[in-house]
Every structure is written in structure tokens, then in C-alpha cells.
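Apart from one protein chain that is not included, each protein chain of the complex appears where it belongs.
Chain nomenclature is as follows: A, B and C, assigned in order of appearance, with residue numbering initiated at 1 for each chain independently.
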Amino acid sequence: MQKNTNLKSYSLKEVEYYKVHGRTEDDMYPLPLFFNGSGVEVNVTGSELWIDLEVDCDVHEPWIWTAINGAFMSRQMLLPGSYSICLFRSMSPEAVKNVKFMRELQAMSEDDSCHILVKGFQTDGFFLPVSDRRYKLEFIGDSITSGEGTYGANEDTDWIAMYMSSSRNYAVMVSDALDADYHLFSQGGWGVLSGWDNNPNSNIPSRYEKLCGLAGGEFNEKLGVSRPYHFEKWKADAIIVNLGTNDASAFNQPAFTDPVTGKTFKQRKNPDGSFNPDDLMRFEQAVIDFLAMIRKHNPDSHIVWTYGMLGYDLTLAITDAINRYQKQSGDENVAFLQLPNTTGETVGAHAHPGVKSHERAAKVLIEYLKPILEA
Amino acid sequence: MQKNTNLKSYSLKEVEYYKVHGRTEDDMYPLPLFFNGSGVEVNVTGSELWIDLEVDCDVHEPWIWTAINGAFMSRQMLLPGSYSICLFRSMSPEAVKNVKFMRELQAMSEDDSCHILVKGFQTDGFFLPVSDRRYKLEFIGDSITSGEGTYGANEDTDWIAMYMSSSRNYAVMVSDALDADYHLFSQGGWGVLSGWDNNPNSNIPSRYEKLCGLAGGEFNEKLGVSRPYHFEKWKADAIIVNLGTNDASAFNQPAFTDPVTGKTFKQRKNPDGSFNPDDLMRFEQAVIDFLAMIRKHNPDSHIVWTYGMLGYDLTLAITDAINRYQKQSGDENVAFLQLPNTTGETVGAHAHPGVKSHERAAKVLIEYLKPILEA
Amino acid sequence: MQKNTNLKSYSLKEVEYYKVHGRTEDDMYPLPLFFNGSGVEVNVTGSELWIDLEVDCDVHEPWIWTAINGAFMSRQMLLPGSYSICLFRSMSPEAVKNVKFMRELQAMSEDDSCHILVKGFQTDGFFLPVSDRRYKLEFIGDSITSGEGTYGANEDTDWIAMYMSSSRNYAVMVSDALDADYHLFSQGGWGVLSGWDNNPNSNIPSRYEKLCGLAGGEFNEKLGVSRPYHFEKWKADAIIVNLGTNDASAFNQPAFTDPVTGKTFKQRKNPDGSFNPDDLMRFEQAVIDFLAMIRKHNPDSHIVWTYGMLGYDLTLAITDAINRYQKQSGDENVAFLQLPNTTGETVGAHAHPGVKSHERAAKVLIEYLKPILEA
Partner (left out) sequence: MQKNTNLKSYSLKEVEYYKVHGRTEDDMYPLPLFFNGSGVEVNVTGSELWIDLEVDCDVHEPWIWTAINGAFMSRQMLLPGSYSICLFRSMSPEAVKNVKFMRELQAMSEDDSCHILVKGFQTDGFFLPVSDRRYKLEFIGDSITSGEGTYGANEDTDWIAMYMSSSRNYAVMVSDALDADYHLFSQGGWGVLSGWDNNPNSNIPSRYEKLCGLAGGEFNEKLGVSRPYHFEKWKADAIIVNLGTNDASAFNQPAFTDPVTGKTFKQRKNPDGSFNPDDLMRFEQAVIDFLAMIRKHNPDSHIVWTYGMLGYDLTLAITDAINRYQKQSGDENVAFLQLPNTTGETVGAHAHPGVKSHERAAKVLIEYLKPILEA
């Protein structure tokens, strides 16, 4: 194959027009893609386009997907290194191609080395502006929002990177259908009060106010993950919380013992199988506090707490918390929406919602959000 | 056409085997079909079967549908009179045919003359036992559960009998899918606290404890509609309440003035569009009281309050009431389930849920109830 | 129920505007509804509408269905007698209601008494014009086009009237989707050359040129069923033939012996299971001759021979015949279209295509006809 000698390399700093998806800060260079659904989008002419990357991880290798003109084109594993990936070749040079390069893997709290940095592009074309979509949506969640199980066979039970996605994800389906840009903030196994295993550190609210509080380690710190996130720069029209599933699991799991402090944590059930009322209140208070935190940073956003894709167990507790939050705060712009439970027909890998479950949930959310956004 | 001279007339009293659908009492003769979904079912041999009826109404003529071997066969208007209807002809005489004759029209609180009485059958075959289904489900609701809009064109806006049904009704779909017998108790326009028009008399709880408290007038009284209903004779495995839609409407409608007492009733909104908290509490108290009433008569039934097919406005108020009821009573066997809102794609006649909306709601309910019933 | 004293009776002769569906002649009074899909349609104001009928049959009672404003409303058996049926009541008087009264049962070659005559209407409103649809389609077929099996349970095996329909029929679905008026000409068990049982009289071509050559007997003769049909008065844009299924059966059935002449007829198979070439040629010649007959009466219509809803056995023979007809005639306006075979998933009563099979076939036909009609 003869090399395309017309290719020119552009550091991202030199690229006049590109659009960043996912939480970010101005002028990050190289550009980190922190979350699943984080990515970079360009409109470009030319016959060929490459993206220049720097990638690392310890255990959980990141995956990415690409779209050309809005259509899914590729999905692959990224292994550590500095290299370039060809995004298209041999296309009609004069036509403007819309290209998205998107992260599949969630921010990885358990792999401090994990990162994707976009350094630049190579092309024989030139870049054109990428417009914003009509609305802005933020999705906050757990493994469901991390798309776990949207890839992989039903019998697959490993907890590994390749089963997570933004490419087959209800949050992205909703955003595409409503012409909305989206931010995803999610971590598999985490909850509002504790993780699925009663680990009280695995709670989303403790990380929500930082740029990417879900990533850690020296390298990521240098990227700024722990800096306060500037909510006012990207005002979400609606914020969709999809949490509670792991908090429900915690009631059925053994106590968690902190390896450092030796302290234990456990959400208890009564002998008759009902929830221990004190622990339920503790969960509800976490919901109330998180709603207050979200509202503080997003004064005008519609907030809808969604629940149900992996069971309805905490429906009453969540709604009780929302009601109490509403009475305390007078906040009338908060709502509860149940999403259809995952069934044998709609399940994916690792007993998580499959793509059919995501499609079904997306439909309910699209119908719910449409009139609210258009109001 | 030559008359089938082998036909023999059987008063219902002489029919050894038949099954009554819908609330009833032992040995009613003639047999009144009070509700939509009320009906009579037989297993019969022979080539031909007729049913002998006595029908009346002032304004709202009853409709019925029939099924042969479980398949929808006919649907028609019944006008006043004493007459017989042929349910099948020319069939293989030796085969056992399962035949259902079912009422489409809800119990009609606004037409005291309205009734269907089954007096007997004519056949050249003989009757065989009809078995019970595996489970028993009771559905309590408003126009949605009365199937309003499941027949008729989207542009139809008359409030008339022919648009209501049990033949295209989520309650029946759920019951068929789960192998369950069903009771329907519903009235279009009614709520838990008041009707859509703020009429405080149009509340379901005030009628729930009577055999068919939704029907009135001298004739119906003689049939026993106001007698206490014997809940213990037909123990529902689950009770599905689908109320709140008209209570939500009341907040947007003018005050109701009682034509007799001159007293007015009105559920108010605040100037900012939010619900008046006192009136919301009044609604919630009605929900709490109704749950207590249902539980009193059905100590072992799973109770699920469903809501959403015509809007989610009172989701938080209903869940608040359920939570409060649960805390007061310690009743752990009560739940909340949101049903998908009706959309432009799924709407039927008179701006009510169409058959597609009923099918979609049924799917969610089937998935919800299956593990509970099988537990 | 108080009688509506504003009702006025109109003989059909007095009704200024009504539309007849199905083959008919000008000014027939009373109006016979010969075929499934035959019917009468009115646009009418008023609160109430009745239709006045005269009905008879020996064995196979006719069924009808009605639609209000395009939506299916009722379906019922008609027994012999002169009587009136209420089509709607209590509707907003000023609104114009579109009402269709349609025959479900095919023209009944085996019941000379069978007929439905429309004598007039009763209403408190007045009649308005009913417009023609954009296109005209004629469907010629067998039990598939008679809708056999579109009602009834999968296990039902009787050959009786109530399982046939025009209300769940691919021909009507196609016509509705394409904004087309339609004529149906079909008879269960019949073929191009012979019936399913090798009866050579059960061939559609021998009856096609008469008004309703499928009905017989003294009464029907007086109605004019044997008069030549005036094709030029209703010029079909496309003619859809769906025949061959019973001709295929004949190869697998014993010989037919004419009870009068004693002559036998049999389509034979070779010992190896292939078709006897002479008998196949005899079938193909019948196809060729029928195409020529259809073309003679419909010089400008697109003719498409469809096949496959109950098996693909004669695909090659039918296409061979069409090719030979085309070469002989130079007729370029004839085509072959395969329709999807009925499967376990789509089957209806009596091992015939169910409503899902009709829907699927309709989709293929709609897609096929749309560009041809719009050309």
C-alpha cells in the first residue's frame, strides 16, 4: 500500500474545529477521554483521517468505537502505547465527513493507569465547525449506565472492560433521539450510599463534584480529575439519575470491612426479609443529600430519578426520599420514573441489561423527556 | 334455513357446569353480568349453542364479545329485550367447544336501567366442567380499566358505550398471559378522592365493598348490587389498583357543585402551577384509606398500585401515600408500579389508551406479577 | 330505553349518497352483498343509524363486520330474516360519521340460499357523498383471499363460515394502505384448473366473467349473479391473482369422480414424487388461459400473480406459464410475486394463514404495488 503523502499532522491545538463529548475543561491538551461516552467529534474533508493517541492501563484496557456520518463503524480494544488509528480511507475528498471517536469503557476507579489521550489528527482534508445539539443531558449511574452487559454473550460472567459500552447504551440512545449532547458519570458496582458489596466508599455523590472523581492515581491527578467540575459551563437541561440498584444489593451482601481502618459497613435486612428501617433511612438520606447536591450545581435542570432496570426493590424507598427532599426543599422540578425491569428476553452479558433492555428503557425515557425539554 | 330440531333449552339452573367471570354471588338466577369482563363460560359439545338473555338500558346500551376456544369471534351491541343469540353453529358435534360470552361495557353508574341477565342456553350438546385458572387477579380502576378508547377511531370524542371493552384490555391480557381469573371493578371518570370533575361522590372506595356498588336504581338493587361483597369467597392473589388519573385531572378542572346540597368541591393548584399541599394531602389520605380498606378485605393479597398510562403527574403523591400507609401499617406486601404513558403512537379513541398502550402496559405488568405469583 | 322518535326510514332508493363495495351493478335494489369485502359505506350525520336487511342461508350463515370512522367496531353472525341492525347510537348529531357495513363470508358456492340484501337505512341525520379512493384493486383467489383462518383458534378444524373474513384480510390491508377500493373474487378450495380435491368444476376462471359466478340457485340467479360482469365500469389499476394452492393440493389427493357423469379427474405425481409432466402442462395451460381471459377484460391493468402463502410447490410451474403467456401474447404488464409462506408463528385456524401471515403478505404486496400504482 502506498502511503498517502498528502497527509498532514495536526496537534489538537492546531485543529481549529472539533467537539469534545463528556465532561472536560477548556483547552485540555492532550485531550483526556475520561468516561464512557467521552469522545471527540470532527467534521472533515479529505480522503483519509487518522487520530493520534496515547493510551495506558494496568489491567482494564480501554475500548473505543467510531461512527462515520452517524453510523457505527468500528469497535476495538486499545492497548498501551503512543500510536495512530486510521478512522477512514479512500473516501471522496470533497465531501464533509462527520467522524466520532468515542470511549466505550467507563472511568475506571480500579485502574489508576487507565487513560486515553487524544493528541491530534492526520488528514489530507481540512476541519469544519461541529455544531452543538439542541439539548444537554447528564446521566448519572452505575454499571447500567456504564453499559455493562451490552456486549458479550449471555453466559459471559467475567467483569471485564470489553462488555461495557457507550455505543449500545440507553443514555446515548436517548440523547441521539432527542438531539441532545450528553455527559455520562457512572461506575459499575457503585451506589448512592454504598457499593453492591456494602463498601461505603463506592458512592457516586462523593465523586460527583470533581471533574472525573472516579479516576485516580498520580497520572490522572495530573490530568486534573480531582479539580472541581465547573457545572456552569455546560448547563444540563435534564439530569437523569439511575442509581439504587447496588444499594439494593448491599442489603443482601455480607458486611464490608475497610482494609485500612478495619471498620465494617452493612445494610441490614430484618429476619422477615424486609429492610432494616434504620438502614433504609440511611439510604434515603443519601438520596436526599445527593438530590440537594445535584440541585446546588444545576439550579435550572429538570432532575429525574430513574430506577428499575435491574429490579424494583427500592422503589418505595427512593420515592420516599424524593418526596421528603421535595417537602424540605420546595423543589418542584424533580421527578421519579420507573424503567422496565430486565427480563430473560432482554438480558445481556453478566446478568446485566442487554441492548434490548437499553432500547426499551430508552423509549420510556425519550417519551418522558420530550415534552419536558420542549416545554 | 332449517331449524335445528335437536336444540334443547336449559335454564341456567339446569346447566350443570358453567363458570361465571366477574364479581357474583352463588346461584344467582338469572345471572347478572355487572362489569366489563363479567361473563359466562361453558365447555359444551354439540353442533350449535345459543344463549338466552334479558337486556335493558336507558341510554348506554351494553356491548358484548364472544370467544370460541379462546379466540375472539364476535362483538356486538345488545339492545333492550328478551332474546337469544347464536354463539356457534355447524360445528363438529363431538368436539368440546370452550365458549365465552363477555360483557364489554363497564358497570354503568349513570344508567340505572342498564343490565345484562343470562337466563340459560340452548344446545344439541351437553355441558362439561370448566376449570379455574391458576391465579386470581382483581383490577380496580377508572376509564383505563374500563377499556375506554380501545375501540373507535383516534378522532372519536364521544363518551359512549361502544368504545369501552374487556376484549382489548390490559387487565384481560395480563390475566390471560398469567393463567389467571380476573375481576374488574372500574368506572370511567372516577378517582380515589373525587372524579375528574371534582365530584367527590365519584370515588371508587365508597363503592368497593358492595357487590357492584357502581350500579344503582331499583332494578339493580333487586339484583343485590348494594349487598356487601364476600371477599373471602374469591381470594385474589394480587390486586392491581390503577387509580389517580382522574384525581390529577380534578386539579385542572373547575369546582364541582353538588346539585342537591349546593356544596362545592375543588382540588386546587397554587399560582405557580404546583399542587396545593392541603389538597394533595387530602388525596394522599384517600389513597392511604383505600389501601387500608383493600387490605382489610384481602389480608393475603399482593397489592400493587399502578399509575402512568395517562400521565405521571401524581407519581410522587401516590408513592408518598403508599410509603405513609406502609409505615403506619407495617404492610410489606404493597408496591408501586409505573406503567408506560400513552403516546401519539399508542393512543386510541377519545384521547384514551389504545390497544397498543394496553398491550405495552400489560407486558410490564405481566413481567412484574409473574415472579410474585410464582413465589 | 326510549325509542328515538326522530329516526326516519330510507329505502336505499331514497338514500342520495352511499358507496357500494365489491362487484355490483348500477341501481340494484335491494342491494346484494355478494362477496367477502362486499359492503355499503355511508357518510351520515345524526345520533343514530340503523341498516335494514334481508338475510337467508341454508347452512352457512353470513357474518358481517362494521367500521365507524375507519375503525373496526363489531362483527356478528347474521341469521335468516328481515330485520334491522343498529350501527351506532348516542353520537354527536352534527358530526359526520363514516360507517361501513361489510360482508365477512365469501360468496358461497355450496349454499344457494345464502344472501345478504341491504334494503335501506334509518337515521335522524342526513347522508353526504362518499368519495372514491385513489386506486382500484381486484383480488382473485381461494380460501386465502376468503380470509379463512383469520378468525378462530389454531386448533379449530371445522370448515365453517365464522372463520372467514374480509376484516382481517391481506387484500383489505393492502387496499387500505394504498388508498384503493377493492373487489374480492375468491372461493375456498378452488383453483385455476381444479379444486383441492381434483374437482375440475371448482375452477375460478369458469366463473370470473359473471357478476358473481360463485353463487347459484334460483334466488341468486334472480339477483343476476350469472349475468356478464361489466369490467369496463370499474377499471382495476392492478389485478392480484392468488391461485395455485389448491391446484398443488390436487396432486396429492385421490381422483375426483363426477357424481353425475361418473367421469374422473386427477392431477398425478410420478412415483419419484415429481409432478406428472402432462398434468403439470394442463395446469400451466389453465394459468395461461386465465391470464388471457383477465387481460381481455382488463386491457390496461397491471396483473401480478402472487403465490406462496401456503407453500411454494408450484412456483416454477406458475412462472413457466406466465413466461409462456408473455411470449405468446407480448404482454409486458404481467408479473410474478412470491408471498411469504405461512409458518407456525403466523398460522391461524384450520391450518390456514392467520392474521400475522396476512399482515406479512400485505406488507410485501404494498411495497410491490406502490411504485407501480404511482408510476
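Please note the rule applied: contacts are C-beta pairs under 8 Å (C-beta built on N, C-alpha and C of every residue); 3 or more make two chains touch, one makes a residue touch a chain.
Every value quoted in this text rests on a predicted model; they were computed, and no experiment measured them.
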item: Where the missing chain makes contact, among the chains that are shown; value: A, C
item: Sole residue of A:5, A:92, A:131 or A:261 that reaches the chain not shown, by the stated touch rule; value: A:92
item: Interface with the undisplayed chain - residues on chain C; value: 272, 274, 312, 315-316, 319-320, 322-323, 326, 332, 335-338, 340-341, 343, 364, 367-368
item: Contacts of chain A with the absent chain, listed as residue ranges; value: 1-2, 56-61, 63, 68-77, 79-80, 86, 88-92, 113, 151-153, 155-158, 160-162, 349
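Going forward, only the chains that are shown with their structure count from here on.
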item: Pair of chains with maximal C-beta contact number; value: B-C
item: Residue-number overlap at the chain B/chain C interface, same or different (half cut); value: same
item: Angle of the C-alpha superposing rotation, chain A to chain B, to the nearest 5 degrees; value: 180
item: Between chain C and chain A, distance of the C-alpha-averaged centres to the nearest whole Å; value: 57
item: Distance between chain centroids, defined by C-alpha means - chain B, chain C (Å); value: 38
